[in-house]
Structures are given as C-alpha cells and as structure tokens.
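Read the structure below first, then the notes.
With one protein chain removed, the remaining protein chains of the complex are shown where they sit.
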Amino acid sequence: MRAGQSTRRVSTDLVGIAVILAAAGIGFLLFPDNLALLTRIIALALLVLSLDLVTGYCGIATLGHAALYGAGSYAAGVAAAHFAISDPLLMTLAGITAGAAAGLVCGLVILRATGLPQLVLSIATVYLFHELANKLSSWTGGSDGLSGISPSPLLGLFAFDLWGRTAFGFGVALLLVVFVLLRILARSPFGMLCRGIKEDPLRIRSMGASPYRALAKMYVISGAVAGAGGALNAISTQVVGLDSLSFTLSAEALVMLVLGGTGSLYGALTGTVLFMLFADFVSAASPFHWLTMVGALLVAIVLFAPKGLYGSISDYLARRRGTA
Amino acid sequence: MKRLVLAVLAAAAFQGAALADTVKIGVIGPFSGPFALQGKNFKAGIDAYMAMHGTAIGDDTVEIIYRDVPKADPAQSKALAQELVVKEGVQYLAGFYFTPDAMAAAPLLEQANVPMVIMNAATSAIVTKSPLVVRTSFTIWQTVTPTAQVAFEDGTRKIITVVSDYAPGHDAEKAFQAGFEKAGGTIVEQLRLPMATNDFSPIMQRIKDSGAEGLFVFLPSGPPTLGFVKAYNENGLNKAGIKFYAPGDLTQESDLPALGDAALGLRTTFHYSIAHDSSENTAFVAAARKAIGNPAELSFPSVGAFDGMHVIYKMIEATGGEADAQKAVDAVKGLSWASPRGPVSIDAESRHITQNIYLREVSKAEDGSYINKELRTFEKQGDPGLAAAK
Amino acid sequence: MQSALSVAVDALAYGMVLFVISIGLSVTMGLMRVVNLAHGAFAMIGGYIASYATQMLGIGYAAAILLAVFGTIAIAIPIERLLYRRIYGAPELTQVLMTIGITFMIIGIANYVFGPTLKTIPLPGELRGALDLGFRSIATHRIFAILCGLAVAALLWFLIEKTAFGIKLRASVDNASMAAALGVRTEIIYAASFAVAVGLAALGGVVGAELLPVEPYYALRYMVTFLVVVSVGGAGSIPGALVACLLLGSIDTAGRYWLPEFGEFFFYLSVIVIICLFPRGLLGRRA
Partner (left out) sequence: MSPILEARNLQKAFGGLKVIDDVSLRLEPGDRVALIGPNGAGKTTFVNLVTGNLRSDSGDVLIGGASVTHSGPAERAHRGLVRSFQVTRLFQDMTAEEHLALAILERDGKTHRLAGSYRAMPQVMREIGILLSTLGLGTVAHRKVREIAYGQQRLLEIALALALRPKVLLLDEPAAGVPQSDTGRIEAALADLPADLAVLMIEHDMDLVFRFARRVVVLAAGAIIFDGPPQAVTRDQRVREAYLGSYANVRRAH
C-alpha cells in the first residue's frame, strides 16, 4: 500500500514533467515564431506558481505579489546593467536572492493582519516597491525602464537571439526545475505544515507550531520562485519596466491563479497559459472589448467553476471515477 | 498531430509566398486600456495617410498589422515585436507610445533587419539604442526648451517647476531649467509630484509660498491635467498673477472640452496644433477626423503616426519593397517634407525629426470649440536632449 | 503657521470628499462583509449619469445628483440580484474576483458608451466661486463637499443606530439565520443596504468629480484609495471611516505640501504602520 502510494506520487511527478515538456514542445511546434511570447508565459507562470504557494497553499489573499517578481527582475537587470554580471545563471541567482529577500520583507508586513486589512497591506507594499524603483531611477531607469541588459550566451554556448530559442529553452528548463522542487516541497513536512495552517491556524498553534514563522518562511520560498520568474523576464526581454512590480501585474497574477484553480501547481500553470492565450487572442481580435470580455470571464469562473478550470475539471473527473 | 504540423507548415509557406508583393508594417501601441485614446490616434493618423496616398507603392502593397500593449510593458512589447518580425514577417516596426516599450524592441532591429519608426515615445535617448531607429514625433526637450525662452521674454525671472515624478517629468524639469537658467532666470524650487496625485490644492499653496512669479508644469495628460488646471484657477493663482507655462501635452485637444473655460488663455509650446493653418493640415485633419470617428478625440499622436507613415513610404520606395533596413534608414536621413504640423526634416545624424515648435494659446474658435491657437513659431528645432545627455 | 492652517483646510476638504465616496464601501464591507472592489465603478456610473444629464439634457445640478443616485441604484439592483447575492459569505478571494470582473465589465461598457475622454459635471453658479477665509480662499464646491460629508455621516449614523431598519440590518449581519427566524426578511435587508451603499457611491462620484474626474478608468484608478480608507478606518464603522478619511487626508495633503517627492511613499508607509498597529482598523468592530 505504502510503496504503491509513493510510486504513484513519483509517477504523477513524471506525468507533470512530461506534460510540461509536451506543452512546451507543442508550443514550440505551433508557434515557432512566437517564442518570446511563450517565454513571457513561462516567466508569468513562475510568478503565478509563487503566488499559489502563499495563496493556494497557505490561504493568504494578496494583491501585491508582483513586488517579489519585480524585485527579482530588477536585481537580475541591475546585476547585468551596472555590475557587468551578464551570465544568465548568475543573473537568475541574483533574481532568486532578491526575490527571497523581498519575500521576507513583504511576508513580515503582510502577515501582520488577516482578511481585508491583509489585502490592503499587500497593496500598500507593492506600491511602496513601485515607488522605490521609480525613485531610484539612477539604478532602475525609472519609468523609462532599465535597459542595457545583454546576457552573455547561456553556458557560454547558446546566445540569446532574435528568435528567442535560447530564452525559451532556458525558461522551460527553469520551469521544470522549479516545478520538481515545488512538488517535493508540497509533500515535505513543511508543505504539510502549511496545508494545516491554511485550514486551521489555531489548531496548528496548539500543536506547537508557529504559523507566523512558517508563513514567513513560505513567503521567502515564494519570493525565490517569483524572483526566478522575474530574472527570466529580465534575461529574455533585456529591459525591465516598472510594470514588473505593479499592482496591475499582481492583480493579473491572482486572476490567472484563480482561473486555473488555487492550491495545485497544475492549476497555476493551466491558469497562466489559458489567460495569456485568451488575452493574446481577444486583444488581437478586438482590443476595444478586451476588458469587458475578461470581466465576463471572471464572473463566469466565479459562478460556474468556483474551483478554477483545473480544479473543477479534476473534481468532475474524480466524481465520475467515483460513480463509475 | 501530424496533420496539425502540416497545416502549420503550409500556412508558413503560404505566408512566404504572399511576402513577395506585400510589405507589412507592424504597429505597436496602446489600443486598449487607459491609453487607448492615444492608440486610436495612431490608427487615425495611419488610416488618414493611407486614405490620402493609397496602399500601393510601385508593385508593393502596404499592409498594417496592429499589436496592443495597453500600458508601458517592455516584456509584452518585445514579445509582440518579435512575433511581428519572425511570424508575420513585417519589414517595419512602428508606433510605440511609451519609451520602455520602444527600448525593449530596439535591440531586435539589427538582427531582424527591420527599421523602427517611433510615432510618439519622447525620451531623447531612444534613437541612440539602435542605428535603425527613426523618430517622427518629438522629444520632451524639444517641446519644452522654447517654453523657457517664452517665460523669460515675458519678463518672468523666478519660476517654480512642477512635474510628475517619472522619466518624462524629469526630462521636462531638466529641459526647462537648462533653457531658463541659460536665459538668465532663476528656478526657485523644483517639485516632483507622485503620478497618482488627486488633490492639487496643497501644491498650489506651495507654489504661492515659493514666491515664484511663474510656474512651469509637466503632467501626463488626462485626469491630473484637469485637476491641476482647476486647482490653479480655484486657488487664485491666476488672479495672483502667477504665470503658467507648460508644453502642449497639458492642453492636448482631446482634453480641452473637459478643461472648458478653465483652460482659456493658457499658453503652451508644442510641435503640433490641430488648428495649424495650412492646406496640408486641413487635408490631414479632415481625413484623420473621418478615420477616428469622433472629431473631439483627435490629438497629437495622430500627426506623429501620419508623418511616420510618410517616412515608411519613402523607405519602401527607396528599397523597392526589399528588406534592407540600413538602406531604408539611410534613404530618409535628411529627408524633408511639408507635414501637417509645418515644414519638417529628419536630422541625418540623430534620425530625429527637426520641426517647428509653436507657442499656442487656448482660445475659443468661432464654432464654440476650444483650440490651441498658434501665436509664435520657433523654427527648425532639433532635439537639445541628446546634446544635454552627453 | 499659516501654511499649516492652510494645509489643514485642504486636508479637511480632501478628507471629506474621500469620506463621501468611501463610506458606502465601508457599509458593504463592514456590515455585509463583501469586499466590493466594484464600488468605484458605481461611483463612476453616478458621475456619468450626472454628466450626461447636465451636459446633454440640460438638467440642473441638484436634479442631476438625484438622477445619478437613483439611476445608479436602478442599475445596481439587478446586478445585486444576479451576481452579488451569490458571493455573500463567500471567501474573500471569490469576492475579489467577482467584483473585479464586474468592474472590468463596467469599465469596458463605459468606454464603449461614453468614449475614453474626460467627462465633467458643470457646477451651478452658487458652487463656482470661492470663499475668502481671511488667510486664504477655498472653493465653494469644496465647502459643499464637506457639508455633504457631514450630512451623510449624520444620516447614516441615524439610519443604522436609531431606526428599525438599522436594527434589522445589524441583526441580519450578526446572525442571519436567527434574524430570519425572527421574521426579518434578510434578502430584502441586504438588497436595501446594498442600494444605500451604491447610492452613496453615486453621490460621492458626483460630488467628488471636481477632484476625481469621471473617465472610464476611474473605477480602477481610485479603487485602492477607497479600499485603504475603509480598512484603515475599520470596515463598517462610520466614525472610523470619518477618522480615517481625515487622517489619511491630512497625511496625503501634508505630504504633498512639505515633501511632494515622497508623497506616495509617505502615504503607503503610514497605511502599513496604521494597519500593523490596528489590524482591524482604527475603530473596527471586533471580529
């Protein structure tokens, strides 16, 4: 029984990896000329995964998660533009570190309250980060964006080219690594602790654990993931703009997460891909009505698929399997 | 699956075949979101040009492909620029309302062999990011520098500058300061306001307390403009004789109906007024108004787009529709023509547009609508911003 | 000294405008427990109606206000019946999504119907002038906004604390099933208080239009400001909202006067400090 369970877990991991690879492959084949867009989706997927860690796994409602992503983006960008650290792996490391640090700061603030005040705290922090980046314009380029980032070839072999193949490949690899690590995290003792905190923090406290400490730690991890996404963004775009730590991006990430379904890595990935494809399609078809359509989509999700698309479909399948 | 791949390949092949006699131009701008009006003006300018000059150049047919970047979002801009180049096979990239969006796409140009024609983004440095960038709009330095001269010649000696705290605001602050101090005036104080400022009364108080004889202001168009101008009147600054100087972003035509009488008499300097008196402009305005639908929505980005199309048409003529970015750009260096805004030319060295800057005053036209009436012309202004950055 | 006094006057005026617009949100959030991000959208609808009524139909200012309030309620009631009813008692995340969705749709529709340009609501002659306070002058419409704010605060306090409706509302909020068992028709109570909240939003949209001009992105542009006011004051508390508005108005105005460059910084930093110290808001109800 036990052995069977653990092999099943490992095999679902393998399925996950296979699905990501297959999706990346299909994307590559179907849109060979759109790799920059696909890379952008991957960077955002990392942001949404990171958001899922705190919102989906720990139950923290935040509209300020782009602060972590932007911190990673700017750290990677500043490293390249001001310190001549142009190796993409080192830039990614810079992004991860800065994201984790930003995660710690945001976490310590946001976790001070719950409910609506928590939401407002998260908004206030992302605005503070935004203002800070705007103020430090000699470092960040302010609203003109931070340009002058030119990553050196990956591993000294693969240059970042016009077609964006290197950036795409790097993004897919990064996503896979993060995905596997997060799967491990999700079933680690710490992952279990966080699930418990989400359901009943009071109960967890009487078992001897401190929710605040655990959640702050999760925020740091989440920051590292978002920072990796931000670094990917800086590497592939070679310009970092203030939008990368905006309230708008935070809200969009939340929308993507809930669209896919919270509390599952697959939900986060599904949501990001669907939202981006939807956005790409609708904004090309009729930019004028794009906002109305997104609004209608959100309302429809809340009414008809409250667990998100992935969540609702997997529930449905589980029910069917149950009755069959 | 196999069939799918085949279909994709077939589509790609078909596109390749179609390329022979169609020249595609990819236009990136804000076509949705809070800045959609500016994107609409891009489209109106482009449509007006094509309505007046046709879509055929020699054997080639021009086709425009629009891509939407609703807000300053370099990552999206780059992704779309890349898609336009690689997938759609565009020979020209154009548009770009925001500076970071243009900056993000600029590194692609050489490898893609594609020139970029900037129809709005107004930070001086963009043209230095790639030798394939040409700009047909303006820079903040270009439109602001004459303001300083106007202020000084008015007899105003002490000025307070008030700008929004973002890159264009900083540019405006520096440009005005440079011009005004060079003329011999004094900047008594420099205020930078957060972008999201709703209530300008405390700022007005601060201006009064500064002892300045005049104020220079630069704000993004839209709600802040309205709030600022109202606060200026309500707090009695105009009655107190504190003079008002600003570049024309503040009195763009699409904001004038909302500003109403409050704006009457405000003088701004800019590269284009819809009320410019010339036959080229009359024709342009007629075509652009038809293209945009609601005449009240027409504003300055349309003329940047219109002239941008002129430059691109000349490039296509010069290259015979073949993809040769360097040749195309070389062909328009030094090009001069009669634009709706007046005589203009492309500076051969900077690839930025040399144009007249006008001092205008908001007045009521005979039909009761509000216009920017031109009072004075500063001829053949280049971009002082590039020199200042050096 | 004089400048401090002057800043105080501006702070009062700005704070009261914030109050008029935000108080409706405090009602929905505190009493109905709905995180209504679409509040600004209803304020915007009010503004549009008033603008259309005055500009296109030539109706007077006072009548336009009434038309805006009742017109917005008429638009909002079906939305409440169809959509909001489903998210009462739902988790915050659900409410956030639903109401953001509604906001997006309203923005899109407003953009389509009224176009992207700014809309104004011309003031009547009596509100156009300025009042001389001796050391400075203040625009008459700001005094009007201050008076509106005070009137709204008083009426709302009376409605919630002193009337039968208020008792039923508070009972429904504290224990819906018990209230229902006692014969309170909670659905109607909820719809009615939603209407009150939306009406207040519309009133605020019109009265505040001089400071926060009406355009399609109004609903998003000021959403955060309204949220901040309510959570700093404590959702559901009228005195709390009043104190929060005056406090935040002062911080904002003072910041903009003395340190405009760091105005935004200042504002959000204070918000963080206040909420960290008072996680339920300054005068929030106990959870």
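A, B and C are the chain letters, set down in written order, and residue numbers restart from 1 in every chain.
Here is the rule we go by: contacts are C-beta pairs under 8 Å (C-beta built on N, C-alpha and C of every residue); 3 or more make two chains touch, one makes a residue touch a chain.
The structure presented is a predicted model; accordingly, all values stated were derived computationally and were not measured.
By the touch rule given at the top, the unshown chain touches A in the complete complex. Only one of A:His82, A:Arg112, A:Arg165 or A:Lys217 touches the chain withheld from this view, namely A:Lys217. Residues touching the missing chain, restricted to chain A, are 1-2, 5-6, 184-185, 187-190, 192-193, 195-196, 199-200, 202-203, 205-210, 214, 217, 221 (touch as defined at the top).
We take it that only the chains that are shown with their structure count from here on.
Between the interfaces B-C and A-C, more contacting C-beta pairs are found at A-C. Once the centre of each chain is set as its mean CA position, chain B and chain C turn out to be 36 Å apart. In this assembly, the C-alpha centroid of chain A lies 33 Å from the C-alpha centroid of chain C.
Residue positions 33, 36, 165, 194 of chain B each touch two or more of the other chains. Taken residue by residue, chain A touches two or more other chains at 131, 135, 288, 290-291, whereas all remaining positions touch fewer.
Chain A meets chain C in the complex at residues 55, 61, 63, 109, 112-117, 119-121, 123-125, 127-128, 131-132, 135, 247, 251, 254-255, 258, 262, 288-299, 301-303, 306. Residues 29-31, 33-37, 39-40, 43, 131, 134-135, 137, 141-145, 147, 150, 161-164, 233, 236-244, 248, 283-284, 287-288, 290-291 of chain A touch chain B in their complex. The touching residues of chain B, counted against chain A in their complex, run 4-5, 8, 31-33, 36, 39, 66-68, 70-76, 78-80, 82-83, 85-88, 99-100, 103-104, 107-108, 111-112, 123, 125, 129, 165-168, 170, 194.
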